[in-house]
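Heads up, one of the protein chains got dropped from this complex, but the rest are sitting where they should.
Letters are used for the chains, namely A and B, taken in the order the chains are written, and counting of residues starts over at 1 for each.
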Amino acid sequence: MSHLIGHYNYWIVIFLMMAGLYVVIAQGNLVKKIVGLNIFQASVYILFISMAKVEGGTAPIIVEGTTLYSNPLPHVLILTAIVVGVATTALALALVVRINSAYSSVEEDEIHEQDQSF
Amino acid sequence: MYTPIQPFNLVLRIAAKMLIPLILMFALYVQFHGEYGPGGGFQAGVIFAAAFILYALVFGMAAARAVATETVLRVLAALGVLLYCGVGLAAVFAGGNFLDYNVLARDGVSGQHLGIMLVEFGIGITVASVMIMIFYAFAERGVTR
Partner (left out) sequence: MVLLGFLTVTVLSVVFLRDLFAIVMLFGIYSFLAAALFVTLDAVDVAFTEAAVGAGISTFLLLATLALTARREKTLPDRPLLPLLVIGIVAAALVYGTLDMPHFSDPHAPAHSRTAPYYIESTATEIGVPNIVTAVLASYRGYDTLGELIVIFTAGIGVIALIGYRKRDRDT
């Protein structure tokens, strides 16, 4: 029972991750796949940051009088990950725009048909 | 170069004229107070780019391109990366390791302050100019010439 109370937030975040992964795998529209990928990435960030929280601690900025801070190392990792994620999204969307101007569609099965009919 | 004032555009233009200087100042505040509170280079660069995007949305792309030309943006984007590597190499020339800020000034702590401030400034410049460049690329794509 203490497992349930201590871990239930991780399980909810894992459900969010799996929903994002489902959108990437199973949906056919390219723009919706990129949205699903971003949702998956944001859920991973939530998982990491919730592992960094310390009960009774504050934000990791040194002020007089407090001694217990949250763990700053996952914050640094996720900061880098967020910025790299947006760079990847920008490149992916530029590719989608070029695909649209070449095939005049962003649905995955229509693009496959046009490729195989050459 | 400026589109003529029309009645349904007036509220947007006045609100944007009041907001854009505040957004730019907030971006500078976040940039240089990143050491004392939440903030730093990345957030400041994105907020700076948001001010330029607001200007382009309200006053038109031609007006925005007159302020932030493409050549200037490309030079600034490369300049930020160059500044970061330059700080690292200056540490090497001063006798320490690469990106060792302790040797940049008289004692260790002020050397760290100087190194962190220069590095965050380089990050802010590059992030702001790259975001504005990406905005120009996406916004000009649908225009036939």
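Just so it is clear, a residue touches a chain if its C-beta (ideal position, glycine included) is under 8 Å from a C-beta of that chain, and two chains touch if they have at least 3 such contacts.
Owing to the predicted nature of the structure, the values given are computational and were not obtained by experimental measurement.
> To test your reading of the contact rule: which positions on chain A touch the chain that is missing from view?
Residue positions of chain A that touch the missing chain: 2-3, 5-7, 9-23, 25-29, 31-32, 34-36, 38-39, 42, 45-46, 49-63, 68-73, 75-76, 78-80, 82-84, 86-91, 93-98, 100-102, 105-107, 110.
> Spell out, residue by residue, where the missing chain touches chain B.
30, 34-40, 42-43, 46-47, 49-50, 53, 77-78, 80-81, 84-85, 88, 98-99, 101, 108-109, 112-113, 115-116, 119-120, 122-123, 126-127, 129-131, 133-145
To be clear about the criterion, only the chains that are shown with their structure count from here on.
> Note which residues of chain B are touching chain A in the complex, please.
The contact residues of chain B facing chain A are 36-38, 42, 127, 134, 137-138, 141.
> Where on chain A is chain B touching in the complex?
Result: residues 59, 61, 79, 83, 90, 93-94, 97 of chain A touch chain B.
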